[in-house]
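Just one protein chain is left out here, and the rest sit where they should.
Per-chain residue numbering starts at 1, and chain names A and B are given in the order in which the chains are listed.
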Amino acid sequence: MTLQDTITPPPIQSIGEYSFPSRSAQELYGDDMLLHVWWKGNPWFVAAASFRAPQAMPFGAFWEALFVPYHEEDPDFDASKGWDQFDWFLVNGRDSTPITPSADATLADLGVSHKGVLGFSTR
Amino acid sequence: MTVSAADRPVGVDIQESEQNRAVIEAIEADNADATVRHMPGMIRVQAPGRLVIKRESVEERMGREWETHEFQLAIISYFGHIKEWDDDEIVIAWDH
Partner (left out) sequence: MTIAPKAPRKLSMKARYSALTRDLDWDPSYVPAEEMFPYTTFEGITIHDWSKWEDPFRLTVDAYAKYQAEKDKRLYAVLDGFAQSQGHLSLTDASYLNAMKLFLQGVSPLEYQAHRNFAYLARHLNGPGPRFASLCQSLDEIRHAQTEIHTLSNYNKYYSGFHSYLHMHDRVWYLSVPKSFFDDALSAGPFEFLIAIGFSFEYLLTNLLFVPFMSGASFNGDLPTMTFGFSAQSDESRHMTLGLEAIKFLLEQDEKNVPLVQHWINKWFWRGYRVTALVAQMLDYMLPRKVMSWKEAFELYFEQQMMNGLFQDLAYYGITPPLHVDKAIQEKEYLSHQAYWILYQFSHAAAFTTSIPTEEHMDWLTEQYPDTFPVYRTLWEKERKNLENGGRHFIRGLPQLCQVCQIPMGFTEADEPFVQCQRESIYEGERYNFCSDGCKYIFDHEPVKFRQAWLPVHQIYQGNCGAADLPGVLQWYKMQPGDGGEYLGNVDNENWKTWHDMAETTGGH
């Protein structure tokens, strides 16, 4: 998936050729990506979590292996209620697009891409 | 809200020390509108528009010769613009 650019920067002022690659580009993570997981409205976690995960990781496996061990540090979080206790969405600045996770859908299927923000909030 | 350069406060923070007491007293004497605030380890002198530090006034109170460069040992910070710094006086004021 290629993302559409949202900015057009002004020309660079420099003493010579100035073009250097990103130090966080997706290629640097092989078949994995970085994703940010954000519990919107829960201040216990001061910032969204950042994980490295395969793009083809099914949501069920993500929940078990990454999501729960991180979030169960919040004494009010009850993993046994499953992911349906939350509304899920993809974040774009102040906007968001709702999504419906399922155990077999991969993170990529759900529309999560490198350095994207996967948001959720308590129902 | 625009306040003219003559009214906007300028000021200087000075280390609290025996030496600097004479400097602060001189500033108070030469700047009728100056106000003094004590803070931990330092003293802030502030005045509307303009603050002047005069060599003669400092020397009178210190009882010895004092060159204006010595003010560098006393000053912690300031706000405003240093308009003049010569052998006889230091002036802090806004330009515009």
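Operating definition for what follows: contacts are C-beta pairs under 8 Å (C-beta built on N, C-alpha and C of every residue); 3 or more make two chains touch, one makes a residue touch a chain.
Source: prediction; values computed, not measured.
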Revision key, fill the gap. Residues of subunit A touching the missing chain are 2-7, 9-10, 12-15, 18-26, 28-29, 34, 36, 38, 40-52, 69-70, 73, 75-76, 91-94, 113-117
Practice item. Provide the residue numbers of subunit B that touch the chain removed from this figure. Key: 2-3, 5, 8-11, 13, 15, 19, 39-42, 64-70, 72-87, 94-96
